[in-house]
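One chain of protein is taken out of this complex; the other chains stay put.
Which chain is which? They are A and B, in the order written, and residues in each are numbered from 1.
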Amino acid sequence: MADTAVGATTEPEHGSDPSRRDFIHIAAVAAAAGGAATLVWPFIDQMNPSADTRALASTEFDLTKVAEGQQVTIKWRGKPLFVRNRTKAEIAKAVKDDHADMKDPATDASRVKPGKAQWLIVGGNCTHLGCVPTFGGGEYGGWFCPCHGSVYDTSGRIRKGPAPKNLVVPDYAFLSDTKVKIG
Amino acid sequence: MLRKLSVIAAVAGLLTVGASAPAFANGGALEPKDVHWSFEGPFGTFDQAQLQRGYKVYREVCSACHSMKLVAFRNLGDKGAPFYNPKYPNSNENPVVKAIAKDYQVADIDGETGDAIKRPATPADRFPSPFANEAAARAANGGALPPDMSLLAKAREGGPAHIYSIVVGYQAPPKGLKVGPGQNYNPYMAGDLSSYWSGDKEHVPPGGFIAMPQPLKAGQVTFDDGTKSTLEQEAKDVSAFLMWAAEPKLEERKQTGFAVLIYLILLSGLLYASYKTVWRNESH
C-alpha cells in the first residue's frame, strides 16, 4: 500500500517545466550565498582601525625640541618616527651621493620639504623586516639596522644590505617654521 | 492539532504579558509623557536642527554638572550627528567640530617637562568631565552624583521621553509630603514616597525625590535658528540630543535593518518556492 504512494512520486509531473523548477533552486541558493557573503564584510571590516584610532592618526610636533645634529624619535600610529635636525655636513654628504648607484634611487631634495633641508622626517622601521635602525652606524653616516645589517645614509636611503627601499617619508606639512603636522 | 494548541498557548502567553502592563500599584512614578520623536519608527532619523539646539542646551546648561565622557568631539561631525556636513566625511576635519573642541580645555602631560597641563581639545578628544572625580562631583552637588549623560537616554526606562518628562515635570510637592533639604519632588522620578507621606495611605503621590533642582526654564537658552525657547522645546531638544549621544548609530542601524529585512523576506519567498517545488510530489 505504501509502495503505491511512493510510486506516485516517480510519475512525470504534468504542466510544470523542469527548468523553471531548477531556476527556483538556483535562485534560492544564490540569494542565500549572496547574503552570507555580504554578512562577511562587517566581520572583516571590524578588524580595520576603529574610528578612535583613525582620529589619532595625525599628530603635531614642535621642532624647537630638536637641536642641530640631534634626532628625536616620536611614536606615530604606534610606530617610531625619526625627526632629525641634520647638520650642514650631513646634508652635503647626502646631496653629493644623489647620483650614486642605489637600490631605490632618490635625490635628497625629494625627501625633505623645500627650504627645510635640515629637517629629515622618516619612518623609524627598516624596510626589510621592520626593526628599528640606530643612527651613527654603518659606513654611510646614517642608520644601521642591527637585525640584518641594512645600512642607510644621512638621507635615510638604503645603501647596503637586504632592505629593498629607503626609509619611508610620511605625509607631513609645516604649520609654521617650528611646527609640523604629521599624517 | 498541535497547531490549535499552540495558538491557544500563544494567546494565553500574550494575555499574561498584557495583564502585566497596567499592573502597577499606587505610588511609583508616572508613565513618561507621550512625545513624538523624529527618530521613532523603522525609518526614523534624527532631526539635525533639533540635535544642534539640543547640543546648545547641553553645552550651556547640563554640562555644568553632567559629564558625557564616552562621546568624542569628532562624533559631533559623524553621519547622523548634530554637525554632520557631507563636505567633511572625515569628522576630524569638520571646522564646526574643530571650533567646538578648541573651546574646551583637556588635561594632558607636557611631553618635555612631564607636568600636568591643560591644552585646547582636538576633535579626537572626548568631552572632559566637569568634575575631577566622583567625590568632587558629589561634594559640589550636595552629596548627589550627576549621572554621566553619554548613555542616559538608554539607561532609563522610557528613554528620551523619561528625560523630557523629568525636566518639564517638576511641580510643587503636594501638601503632606515631607521634602528633605537638597531634595525636589518630581512625579516622573522613580521612587516610593509612602514613608514621607502623612496624608491618606491609599493615595500616596506618584514619583520620587530628585536632588537636581529644575534645570531648565523658558528662555534660558537662545536658539541660533530662531526657534522659540519654551521649556518644552528646550527639554525636547536636549532629550533628542541625548538619544543621539547614547545611540549615535541609530540611523545607520535602521537603514541597514530595512535593507536586511527586504532581503530576508525575498530570500524566504525564494526558499518557500524551492521548498514547495521539492516537496510537490511527496505526500506528507
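Simple rule for what comes next: a contact is a pair of C-beta atoms (placed from the backbone, for glycine too) under 8 Å apart; a residue touches a chain by one contact, two chains touch by 3 or more.
The criterion applied here is as follows: contacts and distances are computed from a predicted model.
Peer 1: Absent chain per UniProt: "Electron transfer flavoprotein domain protein", "Alkaline phosphatase", "ABC-2 type transport system ATP-binding protein" or "Cytochrome b"?
Peer 2: The UniProt record for the chain left out of view names it "Cytochrome b".
Peer 1: Give the residue, chosen from B:K118, B:K217 or B:K249, that touches the chain omitted from the document.
Peer 2: B:K249
Peer 1: Residue by residue, what part of subunit B touches the chain that was omitted?
Peer 2: Per the touch rule, subunit B residues meeting the hidden chain are 1-2, 5, 8-9, 12-13, 16-17, 19-20, 22-25, 42, 70, 75, 147, 150-151, 154-157, 159, 190, 246, 248-249, 252-254, 256-258, 260-261, 264-265, 267-268, 271-272, 274-275, 278-279, 282-284.
Peer 1: Mind pulling the subunit A residues that touch the left-out chain?
Peer 2: Interface with the chain not displayed, on the subunit A side: 1-3, 5-6, 25, 28, 32, 42-43, 45-48, 50-53.
What we mean here is this: only the chains that are shown with their structure count from here on.
Peer 1: Give every residue of subunit B touching subunit A within the complex, in rising order.
Peer 2: On the subunit B side, the touching residues are 72, 74, 78, 92, 112, 123-124, 263-264, 266-267, 270-271, 273-274, 277-278, 280-283.
Peer 1: Would you tell me which residues of subunit A are touching subunit B in their complex?
Peer 2: Of all residues in subunit A, those touching subunit B are 5, 8-9, 11, 13, 16, 21, 24-25, 27-28, 31-32, 35, 51-52, 55-56, 58, 65.
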